[in-house]
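With one protein chain withheld, the remaining protein chains of the complex are depicted in position.
Now for chain A:
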Amino acid sequence: MRWGGALAAMLVLQSIALAAVFWVLANGSHRRSIEHALADDCTFFALTPGEERPEELREKLTRDIHRDRFLGLFDAQGRLIAGNVGRLPPSVPPGASFVADVAPTELPGKRSDQARITVCAMPDGTRLLAGVDLDDTEEALRLVWRSLLLGLAPGLAMALIFGLVAGRRAARQVDTVRQLTERIIAGDLGERLPVAARPDSFGLLCADINAMLDRLQQLVGEVRGVGDDIAHQIRTPLTRLRARLDRGLRDARTPGDFAAVSDSALADVDVLLGIVGALLRLRELGDHARRSRFAPVELAQLIDDACDLYRPIAEDRGLTLTCAIAPVPVIEGDASLLMEAVTNMIDNAIKYGPPRGVIRVSLGMAGEAIGVSVADEGEGVPPAERPLVTQRFYRARSDVAGVGLGLSLVKAVADLHGAQLRFADQGSAVSLIWPLRTEAPRSA
């Protein structure tokens, strides 16, 4: 309603302004043309020799077939010498012309008439009054005014109606959006705004809002999914922990029994903390600001340390861990994170590889790239599961211990370091590949 009123008021104001401008211009232009004619008369009679002036004047009046001209030649005492005006006006205001009543001598039945006149001095001391009857002019201006009013009234009405209608429509559209946002605030993300087949700019805005809602709904879905995953993953060890403590309280008799219960409870808690810690680290790795503290890393040293750290545990499980390390350029990175990623890959090989097998860790150049690869003698991740294994909590085999965050973490560390996580087409090799930066600007 307010919209409509404002719009109507604006249109009305515009119409009135237009009419006013037209009126002022028409009026002004008419006055200028009269003044021009009066000035011409003054000049003409001033140039005419004194003795011929009355004759010329009578001549001019005879030629005025519209009978709307006033001319009068007066001597220094103000007595009429020749013309159709009885007397001079009592006072002469300054300016090019003025409006005054004159006394026509040749118009039948008219003693006084309104005219725009001027009085100019002739070289011989006589004075000339020149004027134009305003009756016709007034008539013409009245006509203009009437036509303006006639045009203005329907214009105003139309402006009001259009303003109200357009305002109503805009208000209705805004109301639709507002009602939708209210429903969204109330929790319903499924609602969408109607969009016409050929949308105007408001329709395009609605389409954008719909697209934004699609994205929002998708993100909320993902967050809910991750939340559900976390809840589910944590519930299992929590349930086990609860059962263990319950049974311990019921059955344990000796301090040794209690110690055993609390030991296993602590182990369960550690698993839980491990899950929470890994999730926090994954989130943290997604935040690339961490790159700011990258330092040069010697991958050869790092892989050597990883092998040194894992060789005993591999041997204890009857596995052989071999390391082939070729010199590679120094990279920028975070040594602890890279170590964590590489040891996760080795952990997977130990867990999923066949018994008494060989685990091969290698570092070297693969064409133009640095490659770190870990392979066991097993089948590796089945190709169908490869897109899944880097998702949180995905576990390829439930018969192996773990919480399913290892490869997500490897992937996150790789992303942070600009490396790619690749699975070999054949066999079990998992690699981190660093494309060397020097190959990018070839033109340099």
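As a working rule, contacts are C-beta pairs under 8 Å (C-beta built on N, C-alpha and C of every residue); 3 or more make two chains touch, one makes a residue touch a chain; residues count from 1.
Here is the rule we use: contacts and distances are computed from a predicted model.
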item	value
Listed names "Succinate dehydrogenase iron-sulfur subunit", "YIEGIA protein", "Two-component system OmpR family response regulator" or "Cu+-exporting ATPase", with the criterion being the UniProt name of the chain not displayed	"Two-component system OmpR family response regulator"
Touching residue (missing chain; options A:350, A:363, A:381 or A:429)	A:350
Given A:337, A:361, A:389 or A:414, the one touching the chain that is not displayed	A:337
Among A:75, A:263, A:332 or A:368, residue touching the chain not depicted	A:263
Identified contact with the non-displayed chain, of A:101, A:308, A:332 or A:368	A:308
Where the unshown chain meets chain A, residue by residue	259, 263, 266, 273-274, 276-277, 280-281, 284, 289-290, 293, 305, 308-310, 312-313, 316, 334-337, 339-340, 343-344, 347, 350, 402, 406
